[in-house]
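The structure appears below as structure tokens.
Note that one protein chain is taken out, while the other chains of the complex remain in position.
Every chain is named by a letter (A, B and C) in the order it is written, and numbering of its residues begins at 1.
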Amino acid sequence: MRALTFQAPGKVQIEDRPEPTLSADDDAIVRVEASGVCGSDLHIYHGRVPVDPGFTLGHEFVGTVLDAGAGVTDVAVGDRVLACFLTACGRCFFCRKRDFHKCESSRVFGHGKALGNLQGAQAEQVLVPHANLTLRRVPAGLGIDAALFAGDVMGTGFHAVQSAGLTPGESVAVLGLGPVGLCAVQAAQALGAGNVLAIDTVADRLAMAARFGATPIHLTDDDPKKAIRAATHGRGVDLAVDAVGDPKALDLACRLARNAGRVSATGVYTERCEVHMGVVWIKGLTIHAGQANVVGHVDAVLALMTAGHVDPTPIVTKHMKLDDAPEAYAAYARREVLKVVLEP
Amino acid sequence: MRALTFQAPGKVQIEDRPEPTLSADDDAIVRVEASGVCGSDLHIYHGRVPVDPGFTLGHEFVGTVLDAGAGVTDVAVGDRVLACFLTACGRCFFCRKRDFHKCESSRVFGHGKALGNLQGAQAEQVLVPHANLTLRRVPAGLGIDAALFAGDVMGTGFHAVQSAGLTPGESVAVLGLGPVGLCAVQAAQALGAGNVLAIDTVADRLAMAARFGATPIHLTDDDPKKAIRAATHGRGVDLAVDAVGDPKALDLACRLARNAGRVSATGVYTERCEVHMGVVWIKGLTIHAGQANVVGHVDAVLALMTAGHVDPTPIVTKHMKLDDAPEAYAAYARREVLKVVLEP
Amino acid sequence: MRALTFQAPGKVQIEDRPEPTLSADDDAIVRVEASGVCGSDLHIYHGRVPVDPGFTLGHEFVGTVLDAGAGVTDVAVGDRVLACFLTACGRCFFCRKRDFHKCESSRVFGHGKALGNLQGAQAEQVLVPHANLTLRRVPAGLGIDAALFAGDVMGTGFHAVQSAGLTPGESVAVLGLGPVGLCAVQAAQALGAGNVLAIDTVADRLAMAARFGATPIHLTDDDPKKAIRAATHGRGVDLAVDAVGDPKALDLACRLARNAGRVSATGVYTERCEVHMGVVWIKGLTIHAGQANVVGHVDAVLALMTAGHVDPTPIVTKHMKLDDAPEAYAAYARREVLKVVLEP
Partner (left out) sequence: MRALTFQAPGKVQIEDRPEPTLSADDDAIVRVEASGVCGSDLHIYHGRVPVDPGFTLGHEFVGTVLDAGAGVTDVAVGDRVLACFLTACGRCFFCRKRDFHKCESSRVFGHGKALGNLQGAQAEQVLVPHANLTLRRVPAGLGIDAALFAGDVMGTGFHAVQSAGLTPGESVAVLGLGPVGLCAVQAAQALGAGNVLAIDTVADRLAMAARFGATPIHLTDDDPKKAIRAATHGRGVDLAVDAVGDPKALDLACRLARNAGRVSATGVYTERCEVHMGVVWIKGLTIHAGQANVVGHVDAVLALMTAGHVDPTPIVTKHMKLDDAPEAYAAYARREVLKVVLEP
């Protein structure tokens, strides 16, 4: 089958790869109908996340179940399904606590040996371990583009606000309006946020956030601190989401949050950095960091999509053919696109 | 000043009553601009809640602060404010736990001696004890009709779903589509409910629930159990709201809820009644009962209103003059109106 | 192998039964070292829960893993393990929400066809489905008698207080001091309850509750309402546990709870009964009903046991041989024993 594989930093290509076969009792094989290209794929593309040459990329996908082991009870051959970007076993210490994102045997699709050695989904077929928890049926009436977001980007935007304990009527600032930030804006609205204030430097993204009901604030042309004080009786927001993953964004998030408020550090951090713990401590902030518990959120996210409370499809910039995936990566790297969907 | 007073069961009238005067340090006096007539007023009207003749009725109001004690810091003379239907002191055992609705010195407006001997708001002026907690400024841009709901009916609809722990994506059934049920439908939507199923026998109310995004189900023409099973993969809803206050409604709510689900007994109960504890126990239900914690909810409710997530104004059937209040009560008693707003 | 089987109401006997064999990938077989006789077994013994003649009883057990399928990863052959009284799959709608007690394919050990047709543990060996979730290793240093309680009676006592949201310093009344009630007393202490008030009519049970740190109150010789008002500044307890399962107990629990308090209906209900919904509503109570989520609690319960915060072993009245199980049932039926442990 055809598959998009990593070759070297800056180089990916379509190769012929063997079709996957069932191994464990609860494995499934999915024929991919659509896969997304995501910011995380770019980290691999740029060589920042090491992956062996020839490894298939891609961790967002929708498709049809081709085959399934005897232990797969929640989806059946022929079902149209979507996947979470990582697997969970459902029975370890962490899964028993619903911390599915920390499953002791978790594997991430298309991220190489270090993250479970699980071939990716930018291919014609993909093997899905622990299919009962990793897959969900696409609800009737839900489009493929929307479904593609449920187990990754929208799950992450939802996590950014829900796992940080957003309660109805609270004010939220979202810093960084890439796909995750834009999904966080939608999720905040869906959960009944009062004010949602969206901060970025890119006009198109600010416009899309506004379309999703947020008040757009330009990071440098406007004065975010002043704007947020004005919108919150001078107190700061109840929740500030850092959807960037940069010390400056985290610092701004801490400054925008109110006393006893919360900060969601959703953007990726890998290094040491300076944090103004004095501000954090004096304000009495709680900082929620890390990857999203998408397996824990996906049922709720699908229900929000089905009810129309969130709809990420406007974030999809472009549809391309799987064979054109190398071009999609290049366009992504040039920041020309927000979200590309690949179809076989 | 003019005030609508109780006289005898079935009889209320406009009388001249003395203007209120400040007594405690944190009292305020409000010039009433609008007051609502509510289902609870009907209980008094029909003599089911005993009130002395000459007592001023009404517990929903919006107005302007005319005077305030030195301890009133959160609102000022001249502010347009709305009120909660009952007062809270902010410092007793219950208030310290945020169970403001169980405040040890709570008083309900316009409900006679048994509930705190606090004259009501269907009058030109009203005395407001503990004004810091009982009153809130009407947010800029929010209409009087909407504000009127914040401290009573919408606070109750919000309580019905939020205090019963509704989480995003969950399914909700609302039984009884009076003003509280309709507000519960809106609140459920605002909190990100997936399916909202609304049950009643009155076509107009079902139509309004549908307009608010719910799936209408006729209690007798349709088969609620079957309809809800169909909408929830056969499981039943995560949360069933009994907004009626009748053993049959409670029983149906218990039957519509899923295993390990929740029931919100929001409608008023005053008596013993038969409950199928076998169903409750086998299903492992949690039943949340009682009056709403409107003082605890009002800030969130106002934020939801301001953000446009809820808008109860379509529930207002009619605007009338305070002098015509006796006629409003009579129309209410004849079930001709859903919500009447009185203006001086 | 030998096994204790149901024959007819009032009649159980030791029979020779075939040894269990592995069927599913995540099955295990456990050689039983100790099994408990529980109040639920008595329901079967008396014919109130229908079970076919020849069915093996028993749902509390500790033993050693004899054999396990390839999918059993969390325990290994040779491990000493304890079991939960029912199984959970870890992947259905309910398990994904941690409502393991409502697992769509849940089976209860030793309760006949209606509850999953799973042979019981009062035998030499027992088949354990979904062994990863159903079994846990017995922590080093923990005695068999204590371990026997972790997946059933103490899990239920824990559920009675923890799932009803007990917070540190709160006051708790426990009605009914059978094994579950006594475990609820211990669990309440372990969670930092302030006052724990224990109500029963049996002197020995009251004495044991006192030994566990509770204030004993005789149901009829004392005046429970008065005693509890005196102990709670007149307010009533934050949480009242009905560990009886009788409408009178539920009624008393509702009367003993404070405004905005909670009631835990832990005792079994199977029928309709009269509930004073007026009291429930006026007080604004929350009623938590149903069977315990022991699979969800067992890790915490084992940690509490290991730390010495709870120790149910004083509740064990007697150790008997499996062959003498019929006598144990008879003694239980005569209410001569609180908890019997059977050893092969």
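The working rule: contacts are C-beta pairs under 8 Å (C-beta built on N, C-alpha and C of every residue); 3 or more make two chains touch, one makes a residue touch a chain.
Everything quoted here is computed from the prediction, not taken from an experiment.
Annotation: of C:21, C:117 or C:167, C:167 touches the absent chain (contact as defined above). Among A:1, A:66 or A:268, only A:268 touches the chain that is left out of the view. When you scan A:116, A:290 or A:314 for touch with the missing chain, the hit is A:290. With the whole complex as reference, residues 158, 162, 167-171, 189-195, 299-304, 306-307, 309 of chain C touch the missing chain. One chain is missing from the display, and on chain B it is touched by residues 24-26, 70-71, 73-74, 89-93, 95-98, 132-133, 296, 299.
Take chain A: the residues that touch the chain left off the picture are 93-94, 97, 99, 101-102, 233, 235, 245, 247, 250, 259-260, 265, 268-278, 280-291.
Keep in mind that, in the parts below, only the chains that are shown with their structure count from here on.
Interface residue usage between chain B and chain C, two copies of one sequence, is largely shared: over half of the residue numbers at the contact are used by both copies. Between the CA-based centres of chain B and chain C the separation comes to 41 Å, rounded to the whole angstrom. Residue positions of chain B in touch with at least two other chains are not found.
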